[in-house]
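Before anything else, here's the structure in question.
Only a single protein chain was left out; the remaining protein chains are all shown in position.
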Amino acid sequence: MLKKILSVSVILTVLFLAACGGNGEETSSGSNDGALELTFWNSWSEDSPENDVMLERVEVFQKENPDIKLKMESIPPDQYKTKLKTQAAGKQLPDLIQTWPGAELRPLAEGGVLMPIDDIIGGWKDTLIPAETLEDYAIDGKQYAIPGNQVFTSIIYYDKDMVAKAGFEEFPTTYEDFKTLVENLNKEGINPIALGNKAKWPLQSVYISTIADRLTGSDFLEKVFAGEAKFTDSEFVQALGVIAELGEQEAFNSDANSIDDNQAADYFLQGKSAMFLNGTWALSGLISNSPEDKNLGVAKFPAIDGGKGEATKVSGTTGWGIALNSDLSDEKREAAVKFFEFLYSEETYQALMKVGTLVPATIEVPEETSELFEEVVELTSGGIAPVYDAVLPADITDIINNGLQAISIGQSTPEQVAQDMQNAVK
Amino acid sequence: MESQLTMKKNTKTDVQSDKKVNIKRFLKKPIIYIALIVFSLLNVYPIVWMVINSFKSEKEFSLDPFFLPDTWRWENYVEAWETANLGTYFLNSIFVAFTSVIITVLFGALASYFLARFRFKMNKFVYVLFVFGMIIPIHATLVPMFILMNKLGLLNTGWTLLFPYVAFNLPLTIFILTSFMKAFPKDIEESAIMDGCGIFRIFWSIILPMSRPAIATVTILNFIHCWNEFSFALVLINDESLKTIPLGLANFAGQYNTNYTGQMAGLTMVIIPTILLYVLLEKHIVKGMTAGAVKG
Partner (left out) sequence: MHILQRNKLAILIGLIPALLIYLVFSIIPIVISLYYSFMEWNGFGAMKFVGFQNFIEIARDPIFWKAVKNNIYVVVASVFGQIPIALALALLLNRKIKGGKLFRTIGFMPVVISTVVISLTWNMLYNSEIGFINRFLESIGLGSLTQNWLGDPKWAMISVCITIIWQFVGLYFIIFLAALQNVPSEVLEAAEIDGASGWKRTLFITLPMIWDSILIAVILCISGSLRTFDLIYVMTNGGPAHSTEVMAIYMYEKTFSSMRYGYGSAVSLYIFVFSLLLIWVSRLLLQRKSR
């Protein structure tokens, strides 16, 4: 009897909650109290200073434009891509879609789900943002979004004292010297480079993107897809060979492939490793978590003898950008353009720089930034090399990621990986 | 009874093997306890580690993930609650999990009863059809499920997740319950029918109570599946006010960095309902120990 009462009351409670829960129905997109509603997806879910800046800017826009309502959904980056692809397959994309350049943008553009913005881009081209940078978000000549931030993927963070002890007061500027540095550090019992390659992309995005550029020059990838060059050409194979060399030299920590780059950063901060290669996104974390007495330095990958590329370049790409759904009505498009004009402004970019984020705009560095940040801005002003996974189609990126991991543990050779990559070029 | 056994032993053994048996009996209990304790330490260590690190600052965690925190930062929990939006998401998860579990167990037990105790032509076919559902990897059905539910207009509502959760938990539930119910003696229904009981009365008043251990088991398993389910929740829900806990927990992982200490705090808070539920239901799983034996 008691059990019956219990079960009935549970069922009633649940039904009651259900009635309450069911009230969260999605309101149809369209006019809402006379305001125009735009659905907007982004990946600003993490509690970071950069996201805080963006969310604040959105709020300010809302206040200044009460007739436009932004229905925003923030999804963590890893899941964002999954969700985007699933919803795209079901033809259910929002009005404003955050996206990433190159390989992420291409299927969206080619699938016809995005609306070009060539007619409005004049407001930014070469005034606030260099035309070359804008090209990251152009597919087949049509512009689809404006970049919000910029990342460089290949910065060498190093402990100045450890490197000095290994015989280099100034960071090595040639690859040969770099190898000597690695050797010396090993002799001292210090792990030369902290690497966290569990996710497989670091070796490609952080290392090869710049290393290959040093050897092949920046137009290599373009040439490969135009059929004028091959991955099996000696310069690229040599680039892959650098990873093999570093692996043989025991430059990396032995658990490199079973930890992620967060944990590798920790090794660096704990003093286990002398160097840590990662992107500019790691800068603020390294600064805030670093022990007081640690002397942080930044450098770019040294020049490689005989290489065709310019040693001043660092691999980088524009970060996120917001694109428009191709189904937008004229009314909504107007509202969206207003939003763009507000968001992609000098004010926003300045605010981003203040929290340590690099921006694609040509503006002055505000005063409130750290010294190290200024050094990084300097370091990366020598030209941009392409980041492989931003340019390559997804399946070739897969091959190089897995291939590099295999090379680093001696399970494959540069020649083999190069061949596999070339075979996948259509 | 005891004395009979010992008499048998003493007739054919000498003092030495007697001693051996005694030592074995003497050591058996402590060895078992030691093994259980080692095993328990291994099981508990991850939880302890998680809780300890949930109180550290990010910097402290980076520099030393092993030892106790210098200061116990209770703020981590408050921040984690906000970052993961746990206020709303907790309620949603509770609703979705409880409702799914109740529906799954109810429908599942009902179906299992007929599959286990009745002979009819389609019995084997239906049973196998349900078991098929246990074999499909979930990611293969993400896109089809999205498209299907979109067409049915079921996306992004308070009820949305119930459908895939129940559908995907039914196979396991039916699988376990059917096996359990099959093991009951054949004549249970006979005497009940003699007394004039109808089929559903038999189900509710006799079979269900007898299946309590199995029902408790599937309840816990279903709850865990629903509580931790991520993929469908990610893809089928857009509204912030409807999202569930696993989505909130994902907020700790940014594009390049992960807030480990906040994540640990979030995970600690989220694991509590599951443990509570297990503790509550555990006594039903081992009911044989406290109550009398099952009447055959």
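Per-chain numbering from 1; labels A and B assigned in written order.
As a working rule, a residue touches a chain if its C-beta (ideal position, glycine included) is under 8 Å from a C-beta of that chain, and two chains touch if they have at least 3 such contacts.
What you are looking at is a predicted structure, and each value in this text was computed from that prediction instead of being measured.
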With the missing chain put back, one of A:125, A:160, A:200 or A:354 would touch it. Which one?
A:200
Listed residues B:63, B:91 or B:285, member touching the removed chain:
B:285
Residue-wise, where is subunit A in contact with the chain that is not depicted?
81-82, 85-86, 88-89, 107-108, 110-113, 197-200, 253-259, 272, 394-395, 398, 402, 405-406, 408-409, 411-412
Touch rule applied to subunit B and the missing chain gives residues 1, 5, 8, 32, 36, 39-40, 42-47, 49-50, 65-66, 106-108, 110-111, 113-115, 117-120, 126, 129-141, 143-145, 147-148, 163-164, 166-168, 170-172, 174-176, 179-180, 182-184, 186, 189-190, 193, 199-200, 203, 213-214, 216-217, 220-221, 224, 228, 249, 260, 263-264, 267, 270-271, 274-275, 278-279, 282-283, 285-289, 293-294, 296
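Just so we're on the same page, only the chains that are shown with their structure count from here on.
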Centroid distance [mean C-alpha coordinates] between subunit B and subunit A, Å
38
For the complex, give me every residue of subunit B touching subunit A.
58-59, 62-65, 79, 83, 91-92, 94-95, 98-99, 102, 142-143, 146-147, 150, 155-159, 231, 234-235, 238-242, 247, 250-260, 262
Taking the touch rule as given, give the residues of subunit A at its contact with subunit B in the complex, in rising order.
10-11, 14, 17-18, 21-26, 43, 45-48, 51, 73, 75-79, 82-83, 86-87, 89-90, 92, 260-262, 265-266, 269-270, 279, 281-282, 285, 288-289, 291
